[in-house]
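Yeah, one chain of the complex is gone here, protein chain that is, but the others are all in their spots.
Labels A, B and C are assigned to the chains in the order they are written; within every chain, residues are numbered from 1.
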Amino acid sequence: MFQNQTATTAQTGTITYLEAIRAAQRKLLAEDERVFIYGQDIADFGGAFKATKGLAKEFPGRVIDSPISEDAQVGLAIGAALEGMRPIVEMQFADFSTCGLTQILQHAATMFWRTGVPCPIVVRLPSGGTAGAGPFHSQSMEALYAHYPGIVVMTPATVEDAYTMLLEAVEIDDPVIFCEHKYLYYHLKADGLPDVALPTGKARIARAGRDATIVTYSAMVHESIACAEELAAEGWEIEVVDLRSVKPLDTDTILGSVARTGRLLAVGEAFPWGGVTAEVLARIATEGFGLLDAPPMRLNAKDTPVPYHPNLWGTHRPTARTITSAMRDLLRS
Amino acid sequence: MFQNQTATTAQTGTITYLEAIRAAQRKLLAEDERVFIYGQDIADFGGAFKATKGLAKEFPGRVIDSPISEDAQVGLAIGAALEGMRPIVEMQFADFSTCGLTQILQHAATMFWRTGVPCPIVVRLPSGGTAGAGPFHSQSMEALYAHYPGIVVMTPATVEDAYTMLLEAVEIDDPVIFCEHKYLYYHLKADGLPDVALPTGKARIARAGRDATIVTYSAMVHESIACAEELAAEGWEIEVVDLRSVKPLDTDTILGSVARTGRLLAVGEAFPWGGVTAEVLARIATEGFGLLDAPPMRLNAKDTPVPYHPNLWGTHRPTARTITSAMRDLLRS
Amino acid sequence: MLQTSPATRTEARPDENQTSTLTAYRWMILARVLEEKLASLYRGGKITGGVFLGKGQEALSAAIGTALRKGDIFAPLIRDMAGRLAFGESVLEAARTYLGSRLGPMRGRDGNIHRGKPRDGYYAMISHLGAMVSTVTGGLFARRARGETGVVGATCIGDGATSTGSFHEGLNMAAVEKLPLVVIVANNQYAYSTPTARQYACEDLVQRAAGYGVAGYKIDGTDPSACVEVVHEAVARARAGSGPQMVVADLLRLVGHGEHDDFHYMNHALKLAPIGRDCLDVAREQLIASGDATRAQLDTMRNQAAAEVESACGTALREALPNPSEEDWCALSTRRLSEGGQQ
Partner (left out) sequence: MLQTSPATRTEARPDENQTSTLTAYRWMILARVLEEKLASLYRGGKITGGVFLGKGQEALSAAIGTALRKGDIFAPLIRDMAGRLAFGESVLEAARTYLGSRLGPMRGRDGNIHRGKPRDGYYAMISHLGAMVSTVTGGLFARRARGETGVVGATCIGDGATSTGSFHEGLNMAAVEKLPLVVIVANNQYAYSTPTARQYACEDLVQRAAGYGVAGYKIDGTDPSACVEVVHEAVARARAGSGPQMVVADLLRLVGHGEHDDFHYMNHALKLAPIGRDCLDVAREQLIASGDATRAQLDTMRNQAAAEVESACGTALREALPNPSEEDWCALSTRRLSEGGQQ
């Protein structure tokens, strides 16, 4: 009954996306004494999603339960960062980060520019939709944060990136919003964790192609790859670009891909107005106009709150099916 | 020393943009008993900018001073709206609305979709930059609100629109974010207030042209018109489209204009990533690709907090001078 | 009070004393039975999304539900099944929401605890904790502005949510406006897994009342007759114009945070202490001891509740699910201004 048509590419392997996040935090706590994690129910309980399971015991006093005070959680992290620490704040769900948004956008993000002192905080946002989660436990909020200056916004789509980008996020001297996708937590698996990675700011060709480019990020990378696989059976070669971080956004890689394919579809799970897909299209239109053989397209969630019921949710956001359908239109145009 | 090159078209006339806002509120209070205004220092004091001057006295108990509690200010308005009132919330500066953003985006904006009951609140945001106002008293926040579903975002650029759109905002059964520009408050004047107006959702051709289109809104309309005037001296005819509301965004009028001119420059005072200009370019790229004779362009504020010092501020945001320079590039391309 | 389908409407009998523990018990047992059913449906995979139960909090919740009247405002929280039913929600509407029926009040767009019917004064909570305090304040503000008197607005909140800025701003605002707001704080010792020692540092949350200039009350939330008495008194005082009232009840959440949570972190000493009592057991004892009801009558009430719950869930389970193709995907009531359909 509550069917969902969500695709993930790597269903095998031993380490999940969630475990990669936990492993990164464990490594950070072990190797960098400046790191601590602050959030609701993250200590003994290990977090609503278990991203910090076992860490409070292993690192006493460094994985700390917070009162339900998102504004002060971020404020505390800012103060600690000013004093040389490397705080990670876990929001229980990305959606609740609106309660901490003033401290993120107005305080952390303006600190370096105003005072010359960097503010290295990482705010982890369990993001994106899952079946039955509803309007307040499903949001993809990258655009709210990326719009404002002074922040890096990461949106890892793979187990490997979840790991290496979180390590890098803590290393970066600036505020980082780390959008980790809840659907990928358990569904995405890899065989191991890498030692090396692309640096933040570089997009990745998740699948090479020739006929059209899909630019996307986070869970939609997998829906897009599923689309590419389906169309491959018909002889189309679709290139999928995984942005990895949406700010900075790697315009060069997008331009390079579109230079090869001549066609662009931008896909995002967030709301349609002014999100990542708008930014991607604006950049390609200004900087890559001559590369396009057809009008670029975009596909987003619908312009309503994220519905609770799986029947509605499955239609609200893009899926392999709707991406494929859009891509067919693009290929025909 | 603190020179600013800001342009406004209508420097004559008897009624300012600010007075138009006050007049609209006065009319609303007089004619609709469901209306009340809630905000900091708005009663006897008449508001930080005097937008409610005299109204508390004329309408006892209906123009009310609030504690410094933006979250609860919006929450109160939501509850009152559910009970049939038409609350107007004045934020003292748009920038402080991040403290009320949870109630706006998560509560007011989801109400109708979730419950079927409309939530007619108006939140007035004194927006945009003025000399010396600095990072926390200058922000243009339309994109934060427009990104989320369930909200109408108005950005009036003229005295007439400030008046009629505020009247309409209160009439609309849905939450409206009303971005009124502080620079225009005193600088913009008109001879009288209109009885009729374009409906919200319809853009306006602020100046007709033939060679290129500038799509913009709020204070940047006047900078753009100044640009058009300067270029007119050289024989160029630049069309200026005033969006009036950025959500909904009148794609048809933009397409119509670009169909005539073949060239598009989108200008906004907000930060560059994913704002109104990105949305405009995304729409023109997807829907009006074939109309373009040259790659579209955009011009925004720089990707830093808004600087305090007028010397820096004048460079941070677009001005007639930088718009003209961008337009020259566009006309050459 | 609310418009509900007559088939499943459970009315308090007109001759019954609304302030009695017996009346509260009626809703308490109905809530308990309904929630047990929902938990079993959840375990059976029939419910997608969260199921959060009020086990152990029924007395407090029913107390506020029975203290409110038609025309009042109520913004319940996650553990207020008893209060919701007492305020007038039908079992069928609750079941429909959980089971995803398109006929439910939220039409599948939102689920479980987020349901409500604002037009009936029954506000639909958002997840962001604390948000409803100022919202109910606003509802009361509007009622007063329109000249309505004798109205009360109530909202429930947990120990954890008292740490939110929204709680503070909302309660302070209600106090400044001297509105008839009743805030029921269910201090159930945990916020999800977090014990109160990590949530606040005062001795008792009721100490906060003075700082807002509101009346504070302290009760044993496991004692149904105390809950009914004190909550009804607080509501009566608000109704009489004494401004906001804050009732803090100590009790223990007898289940996990949600049905996905095994509550392994529970402090067993609390469970064994008086605070760990099941308020339904206490209510039975009180009612039997006072002679207000016999054991047999109480058993009959449980059976009736079970029958009503079975019937409602059976109905809801047979109803059609939401159909995406029938959605207009329009977040605005003003359709002409919506961009929803355009994507």
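Criterion: a residue touches a chain if its C-beta (ideal position, glycine included) is under 8 Å from a C-beta of that chain, and two chains touch if they have at least 3 such contacts.
All values derive from a computational prediction rather than experimental measurement.
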Inset, instruction - Taking the whole complex into account, name the chains on display that the unshown chain touches. - result: A, B, C
Inset, instruction - Among A:25, A:98, A:200 or A:277, single out the residue that touches the unshown chain. - result: A:200
Legend entry - Full-complex contact with the absent chain, from B:96, B:148, B:217 or B:236: B:96
Inset, instruction - Just name the one of A:20, A:55 or A:77 that touches the chain not displayed here. - result: A:77
Legend entry - Contact residue for the chain not shown (choose from B:118, B:135, B:256 or B:295): B:135
Legend entry - Residues from chain A at the interface with the omitted partner, ascending: 36, 61-62, 66-67, 69, 71-85, 87, 102-103, 106-107, 109-118, 149-150, 152, 172-174, 200-201, 247-249
Legend entry - Absent-chain interface as seen on chain C, which is shown: 163-169, 172-173, 175-176, 178, 197-203, 205, 207-214, 243
Inset, instruction - Write the list of chain B residues that the hidden chain touches. - result: 1-2, 40-41, 44-45, 48, 65-69, 71-72, 93, 95-96, 98-99, 131-137, 272-273, 299-300, 302-305, 307-312, 314-316
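To be clear about the criterion, only the chains that are shown with their structure count from here on.
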Legend entry - Most centrally placed chain - per-chain CA mean versus overall CA mean: A
Inset, instruction - Would you identify the chain whose Cα-based centre sits farthest away from the centre of chain C? - result: B
Inset, instruction - With chain centres taken as the means of their Cα atoms, state the distance from chain A to chain B in Å. - result: 31
Legend entry - Multi-chain contact sites of chain A, meaning residues that touch two or more partners: 95, 98-99, 135-136, 273, 302-305
Legend entry - chain C: positions in contact with at least two other chains: 106, 109-110, 114, 126-128, 165-166, 330-331, 338-340
